[in-house]
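All protein chains but one are shown at their positions in the complex.
What follows is chain A.
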Amino acid sequence: MEGFLTTPVGIFAITLAQTLALLVPVLMGVAYLTLAERKVLAAMQLRKGPNVVGPFGLLQPFADAIKMLMKETIVPSGANRYLFLFAPMLTFMLAMLAWAVIPVNEGWAIADINVGILYLFAISSLGVYGVIIAGWASNSKYAFLGALRSAAQMVSYEVSMGFVIVTVLMCVGSLNLTAVVKAQETVWFFIPLFPMFIIFFISTLAETNRAPFDLPEGESELVAGFFVEYSSMSFALFFLGEYANMILMSALTTILFLGGWLPPMDIAPFNWLPGPIWFILKICLCLFTFIWVRATFPRYRYDQLMRLGWKVFLPFSLVWLVLTAAVLKLTGWLPA
């Protein structure tokens, strides 16, 4: 058995098992996030939410999935057929791909690479392609306008996100995600870097096209934005991709600012819970905030969105980056 596990086939089998062990819970999380969002929104708006399918509506995600699978996939006659079908797949694949480097517990990452944070940043910056290609391949005005908005939005918020990540990396001294979490053993980064935490959270809202930055799919002016021509499973892939991205961005926020799998304090009642449970709890907290924001704030106007990204977040995060560097250098806290 030992011999088999070190052969190429054995390594492949282990990686496959690890991938399934990570992605199946993620996909279940995506399914139940759709339900949780509807339930939480309902509670905030004094409604009941889905409560008919199964006890407390717990089987609603499966009913939705079966409905989506049964519907007909319609490709518009003017559409670019291959790209039209490729776009939703790309969105969903990218949302899954990024999980390869997420450390759920110490040493639990599938690929614990040295440049993990850059990999995540690269993958999340590719998400815009699914949207642009979908908008262009649909050959429809509304879809195209939604795609253009999304391209501009995602590119603008990535810049300030990059500065936030650089600030965190300066405090860590490594690009490895496990090292990022371990650097927070004394204090979670959201305390010393609180303004950057807020900027990062708002930027993740914009990056995942969530309310109040859901302009690419603004239904009141663009019908449904870039996926207006999509139906059935191709629509469902966009939908699942968006929710998977929400979970991914929450995981990233958890790793960068909320101490990953670490308990709040390393004392008795807190460290009874294993690391992955803490990780999941923190992700749930972030996701709840995502939904809370959606229930609370009206949608931004497009020019305000651009103003916030370029004129507020970018200068602020740049100044904070320089400030952090100066403090680290002057106090000698700069990691070796």
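The definition used in the following text is that a contact is a pair of C-beta atoms (placed from the backbone, for glycine too) under 8 Å apart; a residue touches a chain by one contact, two chains touch by 3 or more; residues count from 1.
As a convention for this text, contacts and distances are computed from a predicted model.
S.K.: Under which of the names "Tryptophan synthase alpha chain", "NADH-quinone oxidoreductase subunit J", "Chemotaxis protein CheA" or "Sarcosine oxidase subunit delta" is the non-displayed chain listed in UniProt?
M.R.: "NADH-quinone oxidoreductase subunit J"
S.K.: From the listed residues A:79, A:109 or A:132, report the one that touches the chain absent from this view.
M.R.: A:132
S.K.: Of A:52, A:89, A:155 or A:277, which residue touches the hidden chain?
M.R.: A:155
S.K.: Hey, which of A:113, A:198 or A:280 is the one touching the hidden chain?
M.R.: A:113
S.K.: Contacts of chain A with the missing chain: which residues?
M.R.: On the chain A side, contact with the omitted chain comes from 8, 83, 113-115, 118-119, 121-122, 125-126, 128-129, 132-133, 136, 144, 147-148, 151-152, 154-155, 158, 174-175, 303-304, 307.
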